[in-house]
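Below is a structure I'd like to ask you about.
This view holds just a subset of the chains, kept in their places.
Per-chain residue numbering starts at 1, and chain names A and B are given in the order in which the chains are listed.
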Amino acid sequence: MFTVREIATALGAQAAGDLDLKITHASEPQDAGAEALAMAMSPQYGKALTQGNARAALVWEGADWQALGLDAAIFVVRPRLAMSGVTRMLDRGQRLAVGIHPSAVIDPSAEIGADVTIGPLCVVGPDAKIGAGSLIGAHCFIGADVTIGPEATLREMVSIGARVTIGARFRAQPGARIAADGFSYVTPETSGVENARKTLGDQGDTSAQSWVRIHSLGSVRIGDDVEIGANCTIDNGTIRDTVIGNGTKLDNQVHVGHNCSIGNDCLLCGQTGLSGSVDIGNNVVLGGQCGVADNLFIGDRVIAGGGTKILSNVPAGRVMMGYPAVKMDTHTEMYKAQRRLPRLMRDLDALKKAVFK
Amino acid sequence: MFTVREIATALGAQAAGDLDLKITHASEPQDAGAEALAMAMSPQYGKALTQGNARAALVWEGADWQALGLDAAIFVVRPRLAMSGVTRMLDRGQRLAVGIHPSAVIDPSAEIGADVTIGPLCVVGPDAKIGAGSLIGAHCFIGADVTIGPEATLREMVSIGARVTIGARFRAQPGARIAADGFSYVTPETSGVENARKTLGDQGDTSAQSWVRIHSLGSVRIGDDVEIGANCTIDNGTIRDTVIGNGTKLDNQVHVGHNCSIGNDCLLCGQTGLSGSVDIGNNVVLGGQCGVADNLFIGDRVIAGGGTKILSNVPAGRVMMGYPAVKMDTHTEMYKAQRRLPRLMRDLDALKKAVFK
């Protein structure tokens, strides 16, 4: 429970009215009760505010809070940034019991930092290190020789394979899989796939062969302030480590192949997949369901719209779209032309009749 | 074990021959032994029936069952509907031992209904409620304050985060993740992504920034008769709950972002993904690997073919296809024109030569 004053102070925001009002939770304006802080950060939510029973709200700059029936208001300039501060304060978490649950199976050689909570039925392997202040949810698996920095928050059923190193303030959502083996095979002789890639379509004269496995000797190295979404999969490198830089966030069901290197402060949205050995710069944003073919380079600050399939290198700063990916304005131009295609065909037929008849 | 009579009665179907014949399992016609009920619901399976040793079969209306060598036959009008009835009767389940396994870690404040089975090594959190007659598979995690209605069936390794509410007859396949935190971030100043979305391609003059997290205060609310596939991920809402309506079914690896609202009786096929704040009506069917961009509205009874990427609102009743999604007949027309493009180019060159030479 916080007062309006405490929240305003935490946000560094102006506030007005009864600043001692108590807030227990946040609410959409129309659903808000007397102890809620209503989220009404643009004028379009004004009416919804009056439909609910909020006494306090986050409102837009210059809002006439008294006319909206409020007893207190906090004024915000950049709404989603304010949301960040408010939701951090009011997050009730998962109610994990503090301390190390007796059902957890922890190798005696593991080093558990101060004030670490480990949930029921976790497994912590030999020589694993878990940083101070970390919260490990139920059913997690921390493999041998793993190092996790301080203040990590793992939800339930996260698995982290042997020899992974992770920085500070790591977050992982349920079912995240760090350090699966890479998907890497070779045929004894040249395969049809190798030929088809070289010729762009011709398998050549190859015989059917079985696949021989290339094992993963590398692991995964993750920086500070990284978040990995639910049911993501991040593969080990073959010889070197797969790397994820500081501040990078992965949404649910993202796949990162072996040997990939992702820079700092990137966002990879839901169900995006990177093949092996992809090299991604800093501040890159890939929308949902993007794909990147293997061995490609993607420069700093590249943005790709949802569903973009990147099949060649992308220079820094580009905004991309489509399958295969092109610059977004090229995509828009191509798409408009495609929509006009049926009419164009009729025009062409008319022309042919006129010219060649 | 059932008699042919019992099965016919359950299906509300006509039957003929030795109705006391005992059936232990269903089988494809060519593999059927003496105690199998062969599935031969259209004339194309007639020959396969005579290759197997079935004595009883589900057959098409008007089939000459004696000529097919059967001792008993059940006549069906709508084959897949009959399959539903038969497979429900003959489902052997997972052979989970009845009752609460001693290795499960159950908080004393949890309320477990009558006749609930909880498999080995489950975790049930504080104040969780599990409805009567539910079956919870091995290694499941039921978080704090979760409410699950009666007669749920959870397979192994399902996880349900804090404060989720679920209606009656819920089904979840292995590894389903309910209530991961939403993927929601903001930069302190306007970001290149915000600019690129506004301008459709221009990042403008923004500097590199780190991402600040928006926590999820909402949870997930699920109606009656919902089924969630293996390794699906459903995120918590930010302020309100993410909602899934009655009778909606999600296939494997479907992703539902934060704040989404899905109506009743929808089907979302394998690997489909919804970004944040998508609003889907009733009786919507999205084929496999569909994607829906954030903040979109999809009306009742919309159908999208496999691989469709929906990037703008879709009115009720539409049938959609493509990336970006268009009406299916538009897609067909555009696609045909594309296939003719190379020829069209040659025609155009000939015309140019004729006209401008």
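Keep this in mind: a residue touches a chain if its C-beta (ideal position, glycine included) is under 8 Å from a C-beta of that chain, and two chains touch if they have at least 3 such contacts.
Keep in mind that this is a model prediction, so the values were computed, not measured.
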item: Complete complex - number of sequence copies, 2 represented; value: 3
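Note that in this section only the chains that are shown with their structure count from here on.
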item: Degree value of the rotation bringing chain A onto chain B, based on Cα positions, nearest 5; value: 120
item: Centre-of-Cα separation between chain B and chain A, whole angstrom; value: 23
item: Chain B contact footprint on chain A (complex, rising order); value: 25-28, 31, 39, 78, 80-81, 83-84, 87-88, 90-95, 101, 103, 119-121, 138-139, 155-157, 171, 173-175, 225, 227, 229-231, 247, 249, 251-253, 264-265, 267, 269-271, 282-283, 285, 287-289, 300-301, 303, 306-307, 317, 319, 322-323, 327-329, 332, 335, 338-339, 341-342, 344-345, 348, 351-352, 355-356
item: Partner chain A, residues of chain B touching it in the complex; value: 105, 121, 123, 125-126, 139, 141, 143-145, 157, 159, 161-163, 175, 177, 180-181, 183, 185-186, 188, 192-193, 196, 200-203, 208-217, 231, 233, 235, 238-240, 253, 255, 257, 271, 273, 275, 289, 291, 293, 309, 311, 323-324, 326, 330, 333-334, 337-338, 340-341, 344, 347-348, 351, 354-355
